[in-house]
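Take a look at the structure set out below.
A single protein chain has been omitted; all remaining protein chains appear in their positions.
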């Protein structure tokens, strides 16, 4: 049950409602929405009397808690948002955006070689991890700020928008200083303090689906970000954990048309993590476009065999160019086109 | 460990090897392959002496049990098989085949209306269940032979190849009398007696992946059929069971390019069972084509709201025609085309 | 919607209802229950008029299709059934039953050695496969009837009740001739023709949960058997397929108290398949008893390292004896005891 206050309700108005609830023996929790406060009633009991609240002057209505998915929700007449990322690029709208790059930033020369190659092949963004979430503490954890500087250098040279991961609330400011898009990774999709923190800054957020998150949990994670005022959220399917073993993850593409139906946010697909196998990246990229994705996030490395991490799922430069040559035909079959570089 | 006999080994030769193994205290199991017998050694122990077997005159070699996937295996230079189904149609090869029809055969008029419509829209086969595997004994179990007769009638009128399910070994002869393709459903993929029985008749077999079968288990099920001499096996991905709830199954499309890589058999996708939601059938059909499927198996009903089962996942006739109009562009993007009707 | 006929309705009465439905443009499906026929209405439409049926003289009532789980359902005041298996043993009731033996029957001496040992240790039944469902056609498929004869021999020598698997409808008669309990394996839990066939004979049925079956599907499989008149169904949890890899299956023990709540049928647990690891069998056996199982199904082999299959999950004779010594304390903690041998 929630109590929706009238617009322009004051603190005193809210306090009055809280006291009424207190007197009826229930708890309360105040949610401060953009337009007006809402008071949630906690722990309903027999003494709860709805009419007492409805008679209070600053209460607009008392109602069952609504279905969630507000901020990210789509109304029938609305199209997919086109979000600006960096100086030149966008994600969403009619064109398809490809963001490519290495799993992790290793050295400046490694990064620049890849950046130039993916730019020429038609990517609009460069991905690369400076802070790496790893399963074991004994694995390479990323170059940190030094990696961010290399990414900024690559942007200067190529104009590519920079997409890189932020792993905790206290890294947000630092990463936002360098990146054009802040990525929240699959491991952190459920981490509300981080979601709130990236919602309180203004750079676009690339939110990857948790590998065991339901569709609703995924949209609710986006809601955490958007509730804070940042509407520039890009959703990204990257595979879920199932019983299958020939792939690292099961790419669950049906979520793409379903998210496009429920939400206005652009939807990308990451076929690299989504399969974990380089030879499956091209076919699944095409499938992602065919079922309505607004773009792709692809791992590319000049020498995958020597990559510091995730080499098994990285395309080499030739494989990436070859894929980029094939994609326009699938875009056209969908009545869309690749974003111009 | 297996003992590969020389070609033309007699029963006495095999019996000799079995006795040698017996004397060494191991068990044995004779596998009668097409070309020669193989004796599997069971329960290896310290007394086992490989050289004793290698010296036996009719033994060709003693070796570790090989990796499975023989009959269905693909060698690098080989393309996908093109299998004849019925009088006029094929599955596999360069063209894409669409098989469509209702979940279950209900009445002759229902079936003929759908059959004519899907034929006109470009389908090459008609699906429809006469024997229905259902979760509860209180649900409609299919019309049985009467349904098979209706399917045969639809073939006469339209020329469509008939695909229908067989659920147990003792139904094989009856179903094979009417059907052009025998379907083994997801629930029965692990049922080796049925696999062997459909392998011993000559009609093509459409083998659906078990909803929790690994890729290897799926290919091994095909192997059961093919070992009996029937090489006309079509593989069909139809969604797996995961934690997701907004769909009935998770369509795991990456299995398509992986199966095409490992095997020469044609691969279809069933986006109807693969999602369980009519509005997801069209996007996932396109995705299936884009990642390399050789065709689709789609549930279509003239009035899905009145279907006796699975109405939620059935396209109506207009939706099916509309999808069929869109598919050629995706086929072309793959360098392929729809099979001519 | 279903039409429940009055008791003693004739074929003509049922035919009358079917005609009424036909005239209203719906399909129908007659379910012949023990007490009276039921007609299911298929494909509801606007012309359907409930009152027409309700006025028909032999119709008792027209109602929404009820929640399933009839035959296996438990009413509040009822305890768990105690089912006789073989000459001397029971499963269910207050005592706990342990059934043990090798994965597959290999040789008579192997089987008798194990049978005597498990009998002495306190088992009431002997398990052992004569027909083996295997993932690949290249694996040992069981000794067939020769294995059944060995099992019968072991019963003669030890008095143990014999539990062995039946894999298809046409094996039922043969297996029922030798076995005391017919096991339907996890791979076949969804196979309704087999369920119906074991429901039409009178020996008790041990029904193993499909490795991806929901609780409802499992109870519905039991319902298929019981609808045919055979109420002697024992339910067996044996692990489900999940993302976990350190075990072969995830033993989902909460299903035990839930099934005991919903149904009167005895519930066993198979910790051998349920974990796939011999060192986990003892702790999970104790856990199964602690949460309310009516007994255990355990793989035991005199020399697991030489077992023809599933050696990794088999206890050796000492390990089994040791476990059987520990179980009474857990039975007592539950206010129960081990069944006397």
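Order of writing sets the chain letters: A, B and C. Residues in each chain are counted from 1.
Basically, a contact is a pair of C-beta atoms (placed from the backbone, for glycine too) under 8 Å apart; a residue touches a chain by one contact, two chains touch by 3 or more.
Please read all numbers here as calculations on a predicted model, not as lab measurements.
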| item | value |
| --- | --- |
| Sole contact to the chain not displayed, among A:178, A:224 or A:330 | A:224 |
| Selected from C:88, C:107, C:214 or C:319 as touching the chain missing from the view | C:214 |
| Chain not shown: contacting residue from A:191, A:233 or A:254 | A:191 |
| Option touching the unshown chain, where C:18, C:44 or C:247 are the choices | C:247 |
| Hidden partner chain, touching residue among B:119, B:134, B:203 or B:241 | B:241 |
| On subunit C, residues whose C-beta touches the chain left out of the figure | 212, 214-216, 240, 242-247, 250-258, 261, 274-275, 279-280, 283-284, 286-292, 326, 329-330, 332-334 |
| Sites on subunit A contacted by the missing partner chain, in the whole complex | 27, 29, 31, 40, 42-45, 65, 68, 106-107, 133-141, 167-171, 187-188, 190-194, 211-212, 216-217, 220, 223-224, 227, 241, 306-308 |
| Absent chain, residues of subunit B that touch it | 241-243, 245 |
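The working rule: only the chains that are shown with their structure count from here on.
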| item | value |
| --- | --- |
| Distance between the centres, which are taken as Cα means, of subunit B and subunit A, whole angstrom | 38 |
| Averaged-CA centre spacing for the pair subunit C and subunit A, given as whole angstrom | 46 |
| Residues within subunit B bordering two or more other chains | 212, 216 |
